[in-house]
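Report on the following structure.
Omission of a single protein chain aside, the complex is shown with its protein chains in their original locations.
Letters are used for the chains, namely A and B, taken in the order the chains are written, and counting of residues starts over at 1 for each.
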Amino acid sequence: MDFVTRGFEGRRRGSDDRLPPGQYLTGDFPVLSAGPTPPVDHDEWELWVATEDGTRHTWSWDELMALPAESVTVDIHCVTSWSKLDTEWRGVSLDTLLEDVETAADFVMVHSYGGYTTNLPLEDILDGKAWVAFGYDGDDLAPEHGGPARLLVPHLYFWKSAKWVRGIELMPHDSPGFWEQLGYHDYGDPWREQRYQGD
Amino acid sequence: MSHPQQHPHRPGPPADWDGNLMAGPLSELFALDVTTAVVRCRGCGAANEVARLRVYGPEPGLVGRCPGCDDVLLRVVRTPDAIWLDLGGAASLRWPAESAGSEAQA
Partner (left out) sequence: MARAALPGGLSARRTWREARLVERRPESPTAVTLLLEVDGWPGHLPGQHVDVRLTAPDGYTATRSYSVAAPQDGDRIELTVQRVPDGEVSPFLADGLALGDSVRLRGPVGGWFVWRPDQPGPVLLVAGGSGLVPLMSMLRARATAGGKAFRLVCSVRSPADVLYRDELAALSAVPGVEIQLVHTREAPAGDPRPAGRLLAEDLSAPGWTATEGPTCYVCGPTGFVESIADLLVLTGHGADRIRTERFGPSGP
């Protein structure tokens, strides 16, 4: 635990409600897609991080597997209103991947095999908030759920957790990705019900 | 808490889906039946009836892809206060002249 700030008591929010506004619980794991499941071989798989000055960091599948991985249990919330609590994932933290990256950028565009993109503030994939996840529910991540690896950013609506993650592009300005171009919110906080542009 | 809508989620690649599914959402935007239009892909140049597009969705939005190269040709999203349409992947849409004429006479 962090050291205590002398004299600070704080004001706590009620912790009973785990469902953001407008969400309902689902027992299954619905599959929503904007395109066909891309066939990606471990041999061909590569993850890149590109900074705004063109520096590229890359990892092959074996290199990703050699990095320290974590098992995490998180709640996930889809913009189409279903939520799933206590989902179990295994993956490499973005803090690990971005450790040696030098950048002045504030935003990222995440790119997927198949062409999907989604934008996020860089802040929102750091500090234990995001993973490149390759395991779900004790097993390899299935292709229809984004396998071999997807981005996992549970504190935002799940369209930000890009399936079939391929690359992370650091950008100085925010720029809308695939769904954000078509009316979905640039940030997507389920607790403030930021589903659509203007929310 | 608002009452949630139940959506018919279809798992996996939509083998039984086709471009006719775009007809409904787009009927408010086009006077003519969009599924009879021929759309030319900006990527590979292939021309197909919208009815033949491979369609994904309807959530978070409808995406119509080229049956030849899988590029996105059309996208439609309905939000509570807007309809968003992206035709950027389509180089052109073409309807037969009779369909336009018959609408005017109807």
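Convention: a residue touches a chain if its C-beta (ideal position, glycine included) is under 8 Å from a C-beta of that chain, and two chains touch if they have at least 3 such contacts.
The structure displayed is predicted, hence computed values, not measured ones.
Shown chains touched by the undisplayed chain in the intact complex: A. Among the residues A:Thr26, A:Thr87, A:Thr103 or A:Ser175, only A:Thr103 touches the chain that is left out of the figure.
Within chain A, the residues in touch with the undisplayed chain are 1-13, 52-54, 95, 98-106, 123, 126-127, 172-173, 189, 191-192.
Basically, only the chains that are shown with their structure count from here on.
Put simply, the C-alpha centre of chain A and that of chain B have 28 angstrom between them.
Residue ranges on chain A touching chain B, taken from their complex, read 19, 21-24, 30-37, 79-81, 114-115, 144, 159, 179, 181-184, 195-198. Residues 1-2, 4-5, 7, 9, 11-13, 54, 56-57, 59-61, 63, 65, 70, 72, 75-77, 79-82, 84, 86 of chain B are the ones touching chain A in the complex.
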